[in-house]
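For this view, one protein chain was removed and the others were kept in their places.
Labels for the chains are A, B and C, by order of writing; each one numbers its residues from 1.
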């Protein structure tokens, strides 16, 4: 949680000899001080993934010059790449229904500075948390959703998200299935918390499904939203032990603790540019 | 795993007032010393479950007399019940293929006395572990299974199991799907270890399925075998964290540690009469 | 967290034959419907522990009559016992410093009804969370503590606690060592969350101690406060995996998630009368 300004370079490309040498030589030649570096070579798809955090002040130039000078290297290795600036905080828009646990949890982390982002607004299909959100000096938008008004409501959500120049949308138990178009348009930019250990118990009422099946652990999954319900790339998961004495209500209660923790981790990985998506899987450089 | 002789009474019946009073008064009236007692009232199906361990020597009579005198109480409450004697060790028949980890693990626990059972024989469709098993003074039977000989092979297994008066069959990564008839006949007496966190990744190659889906935890499930593949009542489950850097081979390796631990726990619960099955779910009094 | 009114009977006594029979016969004779029952016989100290939840409406009398009629049984077995009424919510006073995570977490659970208690006030040695607490319609008292004013400050805290008829005091990262007299006076009624896996890293800066020692897991402990620093009866503990790449700041961040979860569980066990203290240990009937 350093407050020192850093640039974070993330990239992936076909695997071959010399990628690390080229990147690290470029950085070293400009006296760049690397504080964190991670690699992954996927030997099945022969693809290489990399993340580097560089102290901004160790470089003789800004991020724009970095981009220009690095571009030829990126091109020669056919890299998918980007570089971000920690001084440019990610703008996280939270969507919530009437369930409080994820909202309280994210706001607590934001309030204390642990989660180093901006929250330009919270959007909800219920008017329950207006005062609570506004107490944090965060604008609250009530956008009701009914079967009949769904298209209009999502258009409103998109409008609000765009107006505040949101980077990522967090479905903090929003309980609404977004339209396929919306999922496609914001691919890799909408994070959901699903209240089961996916791929078990897709869809509605996963705690009831888990209770019926008699599983001995219950879990939660943080994933990117895609048009396929609960089938997007998984960012983070966790579980907690339950037993025969636990009712569905107990599962819900245990689950809430897992949900908020898993969402917080997944969101953190995302806003710190630790997640690289390839196909339907993620590389998470923790 | 006290070596003091105990009777273990397990029962379930429709829930109503007075069950515990009736049972515990019966035991107390005969000066029975209860060392462990657990109850569970399932409020959805309105059924009551109970397990009691009583010191054999505290009672003025043996198990047969207990059965006779307790029968009227059991009848009046419509109990499914049984009482077992710790001096009568369960006879566990192990079925194994070429994978060593569960076999080594169960035999280590048996060798040290931690797992207080008899192992009258090990049956395998490969001749790999004969010497290892025989070193433990346990008979080893090689019963090859091919698509053509499957029915005969299973008949042979059943014959061996019956001949040694087996109580429970343990599929310690046996890798063969038993016939529906066999599953039905030995309902609640065949324990399998499946190498995934069920209901995720049913059937063949669950580690490959888990790798493809990109899950962040891998697990194992110990369950009773039923005619529905990997769908029987779950006794125990656990998981371990994995990440993008883990290959299928890594998942297999991590999984082996979970498999053997989960199987050992599940088997222990079973042989200590801690598992009560109701419908497709279990009550496990740990 | 059923809203149906229940009486919870907890007791401990020297172990002997007939305890369960006597208690359950008493309850059954009055048509008491037991929804949850747990026993524990400690074979080292030969003491028996019991907890029963009984539906209030199933009994023909109220809690006072229960107390009167049960007293002779309790006496004959030399029981330490009490019976509580779920309609009489526990009054939880929270003490907090400038760290937000436990406070947010407890208030979120209270706000949603998951934690079924009353919070008559929050007391803090800093004026940071006044507005946040007051937004929940909970009175906030700022009681500064300095080395010179410590005795007066604690007297003020006690006064506030007594005035609201508090049942339990929760040190939600309060960061102040209470006086031995206060610890003794409220024995079993002050709950602390310590930010290490006790007995490792007692006292100040446990995360720094953990970092120095190079442990691979970090944890938290919820315990009753006694005059011996961080040595009181443990109610609940948990850990999370860390590694060499984690700084002290990372440990603090990971730790916060464990702290709030462990405190929430411990507090829940306490207010639901699931914790029985014997010597310096607890029996926790989850």
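Just a few scattered comments:
Keep this in mind: contacts are C-beta pairs under 8 Å (C-beta built on N, C-alpha and C of every residue); 3 or more make two chains touch, one makes a residue touch a chain.
These numbers were taken from a predicted model, which means no experiment stands behind them.
Annotation: of C:11, C:83, C:234 or C:271, C:234 touches the absent chain (contact as defined above). In the complete complex, the residue from B:105, B:236, B:259 or B:273 that touches the missing chain is B:105. Contact between subunit B and the unshown chain involves residues 1-2, 36, 99-101, 104-105, 107-108, 111-112, 114, 131-132, 135, 245, 249, 253, 256-257, 261, 264.
Within the entire complex, the positions of subunit C that touch the omitted partner chain are 40, 42-44, 49, 197-201, 213-217, 219, 233-239, 243-245, 247, 280-284, 286.
In the full complex, subunit A makes contact with the omitted chain through residues 17-18, 20-22, 24-25, 27-29, 31-39, 41, 43, 58, 241.
The definition used in the following text is that only the chains that are shown with their structure count from here on.
For the self-contact between subunit A and subunit B, the two sides draw on mostly identical residue numbers; the shared fraction is above half. For the pair subunit A and subunit B, the distance between mean C-alpha positions equals 41 Å. Annotation for subunit C: residues touching 2 or more other chains are 36.
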